[in-house]
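All remarks here apply to the structure that follows.
Complex shown without one protein chain; remaining protein chains in place.
Chain lettering (A and B) follows the sequence in which the chains are written, and residue indices restart at 1 in each chain.
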Amino acid sequence: MTTQALADALGLTLLGNGKIELNSVASLRTAKAHDLIFVESAASLPEALASSAGAVLAGEFAKEAKSKKPLLIAEQPRLAFARAAQILIAEPETRRGIHPNAVVDKSATLGKNIGIAAHVVIGAGCDIGDGCIIAANSFIGAGVRLGRECRIGPNVTIYPGCTLGERVEVQAGTVLGSAGFGYVRDAKTGRYHHFPQIGSLRIEDDVEIGANVTIDRGALEETVIGRGTKIDNLVHIAHNVRIGKNVVIAALTGISGSSVIEDNVIIGGQVGIGDHALVKEGVILGSGSGVLTKKIVRGKGVVFWGRPAKPLKQYLKELAALGKLSKK
Amino acid sequence: MTTQALADALGLTLLGNGKIELNSVASLRTAKAHDLIFVESAASLPEALASSAGAVLAGEFAKEAKSKKPLLIAEQPRLAFARAAQILIAEPETRRGIHPNAVVDKSATLGKNIGIAAHVVIGAGCDIGDGCIIAANSFIGAGVRLGRECRIGPNVTIYPGCTLGERVEVQAGTVLGSAGFGYVRDAKTGRYHHFPQIGSLRIEDDVEIGANVTIDRGALEETVIGRGTKIDNLVHIAHNVRIGKNVVIAALTGISGSSVIEDNVIIGGQVGIGDHALVKEGVILGSGSGVLTKKIVRGKGVVFWGRPAKPLKQYLKELAALGKLSKK
Partner (left out) sequence: MTTQALADALGLTLLGNGKIELNSVASLRTAKAHDLIFVESAASLPEALASSAGAVLAGEFAKEAKSKKPLLIAEQPRLAFARAAQILIAEPETRRGIHPNAVVDKSATLGKNIGIAAHVVIGAGCDIGDGCIIAANSFIGAGVRLGRECRIGPNVTIYPGCTLGERVEVQAGTVLGSAGFGYVRDAKTGRYHHFPQIGSLRIEDDVEIGANVTIDRGALEETVIGRGTKIDNLVHIAHNVRIGKNVVIAALTGISGSSVIEDNVIIGGQVGIGDHALVKEGVILGSGSGVLTKKIVRGKGVVFWGRPAKPLKQYLKELAALGKLSKK
């Protein structure tokens, strides 16, 4: 693809040679003649121009730069670079059809152009949308519905009855729809009895889920992951949790039962959220912070930190006060 | 099943119509005509009585309530509801027998009425008890013994030599009996050598284990999980740990090598316990708390919080003192 064609496809301004062939993206350090690279600051521009890359994608700061390399100018250069990568780099070709070593129940409904790899199990009554790819050794329980173009990694488990929207991506080892950790203790015997975990799990369009994640199904109702939400590796989401749209959750975070996370929340790594908590729209929970049971955290764009989570300003004040005190 | 039959089966007092048919449980919001629901407080009772549910299970506070719906009165309504669910909702029917795509070693001993799904591997000398169900793509190593009626989820790994009691439930992706993280550093070369991890893992009756959990086998002796203990998703239990009976461990908690957790302990999410620690009977470790190496934590029913873990009262005092200090 030429620099001109890429600029056209992404709606970017091209400065310089429009006929350079590009076939991948790279970092400054690793770029070769047909790679696109990007820079986000004027300070990095000279290094980019001196690299071996075929073309440089940059912000508007680069408009006046003197360059022998073609420059693509974008308002959001990192975003444009991500989109360029989607255009330049084809998804690795995956064998379509059903591998003879897969076990697909006769009652399953299979869309067009799907790929079901070796040792996959597809349960009774599943509905697998057009273009879905299910990698090797995954288990799809009875009655699961996958929307179009889902990507299910190897060794994934989807328990019966879960519903995934379109373009949902699930990486290896992840477990969707497990029974929640809800028990009732018998006050007389001291034994724990499982509270019924007969609800479901619904994952909306464009959700992406990392590796070895666990998301429990609802107890009596639903667990819901909203459209466009992104979940990192080793995250735990408990039964009845409701997560909004375009939420980001970093690795090793745990969200306890029945909590609600509203749209556009950003959650760092190793965050802990107690049960029945409410994190309001646009809150930012810093890494390692903790939200107590039943608490409400609010403030669009407000950063919280610490255990229990406090607004960053207060957290820093306390940190400073403690440091000072210890020197007395 | 009629309301009368259910009341009889659970030993509950029935008020009202004994002939209403029930076939499932539900929440207030989702209940339909043949569902049982439950309430734990008088405040929720009117809403429950106004719902579409077929019957309401409630505490003794509801004895004098005026209701057109049948009422089942229980001393522990949540517990009675959990038991009612076990009666009303049949376990999803699972194909019994051995799937032709499973690989079962000839020397394995198989009980009656077991279900071994596709792509399961059962190693040499295994002993699988009556009524066990092993879901697809799981690996059961050589010499593993499962007691009666175990439920092993998909993509589970049980390393050779582990012993599980009766009615043990293990959800998807969990790893039992992995080699512990014990190394000896050579002071001369700086290289780490694996300390022998040749012990075993013994899991007693009625233990329930979530998804993507890891429990290491002992180094030279045993790792033990006591009867009735419940373990949430993504929990890590190291080599030589001994966990008592009816312990509850929430998600993302880690217990280091050779620690002992006595009976009836409750451990929140993301708790960290150092090695060779001792958590005495009935202690409650709040979410995110940390117990240092070799520490002893004691106090039946005493709640500990923070890192390092302190009794809740002291923890709250320190929190308050710090907040006050930062405002000076």
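Definition applied: a residue touches a chain if its C-beta (ideal position, glycine included) is under 8 Å from a C-beta of that chain, and two chains touch if they have at least 3 such contacts.
Bear in mind the structure is a predicted one, so any value in this text is a computation, not a measurement.
> Can you tell me which of A:A9, A:A50, A:I296 or A:L325 touches the chain that was removed from the display?
Answering carefully, the residue with contact to the hidden chain is A:L325.
> Considering the whole complex, which of A:L79, A:A124 or A:I296 touches the chain not shown?
Residue touching the chain left out of view: A:L79.
> Please pick, from A:K230, A:H276 or A:K295, the residue that touches the omitted chain in the full complex.
Within the whole complex, the residue contacting the unshown chain is A:K230.
> Considering the whole complex, which of B:T3, B:T157 or B:T223 touches the chain not shown?
B:T157
> To test your reading of the contact rule: which positions on chain B touch the chain that is missing from view?
Residues of chain B in contact with the hidden chain: 101, 103, 119, 121, 137-139, 141-142, 155-157, 159-160, 173-175, 178-179, 181, 183-187, 190-196, 198, 212-214, 216, 220-221, 234, 236, 238, 252, 254, 256, 270, 272, 274, 290, 307-308, 314, 317-318, 320-322, 325.
> Contacts of chain A with the missing chain: which residues?
Its contact residues with the unshown chain are 24-27, 29-30, 76, 78-79, 81-83, 85-86, 89, 92, 99, 101, 117-119, 135-137, 153-155, 171-173, 206, 208, 210-212, 228, 230, 232-234, 246, 248, 250-252, 264, 269-270, 287-288, 306, 319, 322-323, 325-328.
What we mean here is this: only the chains that are shown with their structure count from here on.
> With centres defined as the mean C-alpha position, give me the chain A-chain B separation in Å.
Averaging C-alpha atoms per chain gives centres 28 Å apart.
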